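In this view, the complex is presented without one of its protein chains, the others remaining in place.
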Amino acid sequence: MSASSTPGNPSLTGGAGATFAGSIHEWVTTVDHKRLGLLYIGSGLLFFLIGGVEAALMRAQLAMPGNELLEPQEFNRLFTMHGTTMVFLVGMPIITGFGNYLIPLMIGARDMAFPRLNAWGFWMFLFGGLVLYMSYFASMGLYGAGTAPDVGWFAYAPLSGRAFSRGNATDYWVLGIMISGFGSISGAVNMIATTITMRCRGMTMGRLPLFVWMMLVVSFLILLALPVLTAAQVMLLFDRFLGAHFFDTQAGGDAVLWQHFFWFFGHPEVYILMIPGFAYASEIIPVFSRKVIFGYSFMVAATIAIGLVAVGVWAHHMFTVGMGRGLNIWFAVITMVVGIPTGIKLFNWIATMYGGKIQMKTPMLFCIGFLGQFLVAGLSGILLSGAPLNWQLSDSYFVVAHFHFVLIGGLLFTIFAALYYWFPKVTGLMLSEKLGRWHFWLFFVGFHVTFTTMHVQGILGMPRRIYTYPGDRGWAIWNFISSAGVVFQMAGVLCFLAAVVLAFKRPRRAGPDPWNAWTLEWSTSSPPPAYNFLTLPEVRSRRPLWDLKHPHDPDWEHE
Amino acid sequence: MLGAAGLAAAETAVRTPAFFEPVAEPAGMILDYGSLLVATCLGIFIVVMGLLIFTIIRFRASSADDGLEPPQVYGSDQLELAWTIVPVLLVVVLGLVTAGRIVAIQRDTAPEGSLSVRVVGHQWWWELEYPGYGFTTANELHLPVDRTAFLELESQDVIHSFWLPQLSGKTDLIPNRRNVLWIEPKETGMVVGQCAEYCGTQHAHMLLRVFVHEPDEFERWAQEQQRQARTAPGVEEGRALFARTACVNCHTVRGVSEIGRFGPDLTHLMSRTTLAAGAATNDRANLVDWITDPNHIKPGARMPAMKLSEREIGLVAGYLASLD
Amino acid sequence: METKSELAPEAGVELPASTSAPLYFALGLSMLLASLVTNVLFAWTGGALAIWGAVAWWREMFPHEQKVVEPAQSEAERAPPVKPVPERVRNLVAGQDGHRVRLPLEYHPYSGGLRGGLAGGAAMVVAALLYGLVTDGSPWPLVNGFAALVFPLFGAPPPPDSLSFHPGIAAAAGLLHVSFSLMLGLVYASVLPMLPGHPRLWGGLVAPLAWSGAGFVCLELVDPGSAGRIQWGVFVTLQIIFGMTAGEVISRSRPVQTLQSYPLAARAGLEAEMREDDT
Partner (left out) sequence: MTAAQALPMEGSSWNRGRVGMACLIFGESTFFSIFVVAYLFYLGKSLSGPQPQDVLEFPLVATVCLLSSSLTVVWGVRALAAGRRWQAGLGLALTVGLGASFIGATALEWSRLIFQQGLAIDTNLFGTTFYSLVGFHAAHVILGLMMLSGIGVGVAAGKVTAQHAERVEIVSWYWHFVDAVWLVVLTTVYVVGV
């Protein structure tokens, strides 16, 4: 075995590369799951800022009726890029990043199963994102330079076909997402292989932390959904470059087929993004309630159930395309069924908090915000699943409100919770609790001002994706309120950035286990060494650190 | 006395297109169903949110904490069973109600004595054909009250969606397919709606107005629409100019040229209240503006600027303004 | 955990070596695909990079995986072993009254719930048929009414006041009725012991009244027509007959302890008087 001596110091805060160039080299050649996880999360957060600016521009345009801040074409590009960015370049990398960083630590392994594939996956994601954003200045389409795609994030045919979307802008959308999709698929393969084969001694499937279980389900969903999108995008590329007719309505192609394919990916994708949020909450809520998770096996079963049902509900995005009664009934009912396992989870989280001693630290605040908002998101989802009501609400601002409640109120809140919770582990430094509270409250208020309001616009008949609207429809005041909320949200995100900067400027050491938690990652130093565990741990229950902390009352006697 | 001119001013005031103020079926049936769903969800919301808030308040760690870890409760099969089955029952009931409503609302064939209308979506305007009467108009749908209108929805280019919240739910217009929709207006007056599926640059300006008339008023309007275009005195030069330029490649004016199918039928242009699918009110000034440079009113519109001189524009606008 | 050392770990740990191969491979593939919309130069560069990356990757793995030895952290850097904490745990003690919602330490067996549900459902059917026989001279009107309520999707169901027997409708209504009865029986079996006071009161009266009320409100909202057709007095009476019968049958079934061993059984009951104890 060839063993050269390399520094490979895992520390984030100092001593890694002797020089700047050296440290860059270390980061780009790394195959360490923790560094790749951080790269994923870091680039996801950068894209988050870009996507946030895009959203802010749109809200500025919509603040007044008849506003002429943005050209229609520019607005259409913004919502396309905003949606695509937030789903593929923010949600996906951040959940993959947390999975990468935490799965090996939580199951007591030293790395992912395929470290190099892991690196490849990250770079594919990043280059995919760069290709997408290259369209802003490198497109060689008919309209000259700088035509970002403007077909919406689900690129419905035939609008995205050759006839109606000339130039290369849509091709950039296809290629960028396809490339980053390969990265996601490889990441999913890696997470599954890691979870199945790399567990430490005693870590049976029944003792996996819920985080790992949920990421396992997510990985299977990725394997099921992402290739579908890739296949559909390949067809679209064939249409656009080779003159094929998959979605070419002039030659008998079917516009609705694209919708079926896209949503067969797109709906599981919603759960791919949302289940990691459940995963963070399932780790954080017990620790800050000082109680074991309530109904572990039911949580696992509910997650698997959501995963299974998730592949049968896609056409509830398509109640308005004129499907037959039978299909409409099926997709309406099966969509309502999703509410059952989701409800089980919600009840179990509340039951976990019930009877505990809830510590209102920043991660827990974000988790509580998540619980309330996700309840609303789920119930507005039930409303949307009722096909007749959906005929009124779909493609209106009500839908916009609904999925932002899911993705911001649900996912982003738990991502923030996770950032505050695991930041001490990753850096060895505590984030300011005070700034964290400011962050939470500003973001919470801003979120509700913007998105709770949007339900109203939808009910008042405002369709989504319009760059302007007449002043006599009664929507103006609500839009103005929605736009005003953006300011609070931005201030909240600035608090977060300030907290991160402050953590490094005025370091407060966290120690290995600042939250008095129970999973394996808290048993190693913060930040963890490159090898995670000098000696591989051995566990006897779901909460190995509880066992060590309470040797007279260990978990394994009760599981 | 003609067309829109005959409508009372109050009837053309825009009302917020809120679906909770239905003026027709099936919007009314949908609202009933929606209220049931909302009531159910509100009940669930109150119960769960109450539980959550109670838990947070009751079990907050107090400052006078005794330092003991709380009892560790692993779960309860009974509770899990209960909060699984109760939602299952709810879903079964809601599912049955939903199925019933879908069957009641979704109709595939035209009922006896219904008014047939063919709606064709274009980027970015609505073509409205009344096959029973043999004329075509655009962007403003006229319907008689208390009679079912059976709409066939098609598209010329990309996917659009037909949505008038106060009349019915939305249904997509899809190229290569034929969707149907029925509306039975219960009140006269005007309601507004617009395209609800993103269809390109000017999706925002694909607005639609529906005028619901008393039956005799509707018949009068339809007869006016059936006439050939009026040949008013004093606009002959404008008419000749219109017929000579590329205008007629896209626009039909019955009696002048009927080859143009790409743009809206202009035979009774002035009977409509708006221009460019609702982007501007239909008056002489806007007409001049629109012909001079459509991009000024509706950036990205498919109609080209004809590059006519100012005088020619005046003549054409004068002619068009005579088409009532 | 930390205390169980295996081989001499002080030397360090073997880890996969850093490599730029995946980066090159990814860059090459991305450029190759991006060449479709940019320039043929992208294709050539991308192809070359991809091949270079693939070969380098292969060499990382073959014939042996490239590894480096990561030196172990110094003692000072390491996380200290996890120590027992001084905090004790409040333990639950079974079988005493408390001030929070009580969960059962013992509950009625699921079979009891199923039996109860079936019995309640049967009682309800018998009552409904008898009521029809007495008032209309035919046992079927309530069955048909039930069907008319929930099966409008099967084309045209018989009018609710129809006196004749429709086998298809009766079968469908029966199926729905049985599954509802079974599920409700299970809920009764698991929830009734949790509630304070007399279980027969909750199961026999409160619950049926609650869901009848909810049903009435909902039906008024969604379909006032059919709400008016229902004889609500009869409806509520039937529900109470179900509740009474089911509750009675279930509470007669011999309660069993929760399936877990005793300490867990104590834990499964959410609440009891707390006792400070560290065992």
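The letters A, B and C name the chains in turn, as written, and every chain counts its residues from 1.
Definition applied: a residue touches a chain if its C-beta (ideal position, glycine included) is under 8 Å from a C-beta of that chain, and two chains touch if they have at least 3 such contacts.
Computed from a prediction, not measured in an experiment: that's the story for all the values here.
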Which of A:Arg59, A:Arg199, A:His317 or A:Lys549 contacts the chain that the document leaves out: A:Arg199
Touch criterion as defined above, residue of A:Gly42, A:Pro65 or A:Pro227 at the omitted chain: A:Pro227
Residue among A:Ile24, A:Ala251, A:Leu308 or A:Val501 that touches the chain left out of view: A:Ala251
Touching residues on chain A - with respect to the absent chain: 1, 3, 109-110, 113-114, 117, 185, 188-190, 192-194, 196-201, 223-228, 230-232, 234-235, 238, 242-246, 251-254, 257, 261, 264, 536
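We take it that only the chains that are shown with their structure count from here on.
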Pairwise touch network: line, ring, star, complete, or other: complete
Maximum centroid distance from chain B, chain identifier (CA atoms): C
Identity of the most central chain, Cα criterion: A
Interchain centroid distance [CA atoms averaged], chain B/chain C, Å: 41
Mean-CA-position distance for chain C and chain A (Å): 24
Interface hub residues of chain A, defined as touching at least two other chains: 329, 354-355, 550, 558
Contacts with two or more other chains, residues of chain C listed in rising order: 89, 91, 153, 264, 267, 270
Chain C partner contacts - residues on chain B that touch it in the complex: 32-33, 35-36, 39-40, 43, 67-79, 81-82, 85-86, 88-89, 92, 96-97, 99-104
For the chain B and chain A complex, residues of the former touching the latter: 14, 16-20, 26-27, 29-30, 33-34, 37-38, 40-41, 44-45, 48-49, 51-52, 55-56, 59-61, 65, 69-76, 79-80, 83-84, 87-88, 91, 94-95, 98-99, 101-103, 105-106, 123, 153, 157-159, 161, 163, 165, 168-172, 174-177, 179-180, 192-205, 207, 278, 299-300
Residues of chain C defined as touching chain A within the complex: 1-2, 4-6, 9, 12-23, 25-27, 29-30, 33-34, 36-38, 57, 60-61, 64, 66-70, 72-73, 77-85, 89, 91, 100, 153, 263-264, 267, 270-271, 278-279
